[in-house]
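See structure below.
Other chains dropped; remaining ones untouched in position.
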């Protein structure tokens, strides 16, 4: 089984680059499942139904989220019926709408997609290790193919999570920092790991936002409304993971970046 | 001018991998200047004189530091006379020993090496943007070759810093997360940028520490003494930067990783 995972889509710029390159990436890599993080898809903050559907129509099978899940208030209009949208499973148990994981059918197999959020330097949430342990042990009853989008700030929490579940899940790929890391590897028990897959959207912004606002904020610490840098050059960040069809263990993980410095090549 | 920069050396494992590969990297790349981050060099926390000298004798011209600068109490014994050690320049002005930048002679040129620490999710410090602006404008009077090790947690602060000083300095390379990022690039005005160069030491630890302690801490939140994973496989993280000899602008930046998955090749 091959999975294509695309990192945090930022605003319209992110949607457009997704629309342009997702078909090309699929044509090139032939993934059986495509997962896209959409927590910043609508204007950089959250997602509404229109954009959710656009991402699906670009070719995503599942959309994952993160700490920006609730930033666009329209999400409450459709999250209950959105079968392909997963928000962090360790959000306050029983207090929030939506689902934390889902499974999709791929040939004769089921792929589970689980979204979790870290706790270091992030808003309080339920324990991601404990919540994941319960969910994974439940999922293992039906499938060995489990993909985790672990949305977290620090490298230590991401690494600890991946090593703890090494051999239990097919892949742990981090999101949230918007910068792809260069540490893709297969851990000893067969879990593919990448600290952060990076962001999909503006190439010349700061974490996708217009530079000047962010810089000014660092200079004077006064509040500014950050806006997605919609008009400049673009970037797509992704990874491809190959999983053994029998065991669910990962065989290979490869990072992808498409931008002016790394043009797409067929 | 070519600079080789090696990321956070972790404990004895880091020193040994440095000792083994720094000569080989120098033989391969012929850098005119070699800079090594040593904030974790002695047992993962800070640096003492013996280790500082060992890193110099491995071939470093300058050793940079970070938030762990003071963790080994022996640093106060030698920092005042350590001409090749720079700690973050934006530590409480006038209240701490040591220097925040230095210059070294390379042929007919001078290379300035400046160390700074971010403020987001880190201990309070003086404003790195304001401090850097003053120092850089002073340094520009004597040289156009300025290398900055920006020790910070978040990608946004690192990116904001690099874009703000784009064209003013030759390179901004981040440290602290211990994971190399995959975003090396030359910004439009000629500054080389890499969010994080990564760590040099254990390959199978968590940010260089023994895995079990770190995982247990995440599981039960009880205090544990983290220790460098000294006996396993190793990793070296670095980057090479080429700078135009006339202008001080960067021409190229290339990341390096040496580990079991990326063996060194001559």
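Note that the chains take the letters A and B in the order they are written out, and that residue 1 is the start of every chain.
Note that in this section a contact is a pair of C-beta atoms (placed from the backbone, for glycine too) under 8 Å apart; a residue touches a chain by one contact, two chains touch by 3 or more.
Keep in mind it's a predicted model, so treat the numbers as computed, not measured.
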Copy number across the full structure, from 2 displayed chains: 4
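Quick note on the criterion: only the chains that are shown with their structure count from here on.
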Distance from the mean Cα position of subunit B to that of subunit A, given in whole angstrom: 29
Interface residues, subunit B side, partner subunit A - complex: 121, 129-130, 153-157, 159-161, 163-164, 177-183, 185, 188, 195-196, 198, 204, 206-207, 211, 214-215, 217-219, 255, 257, 261
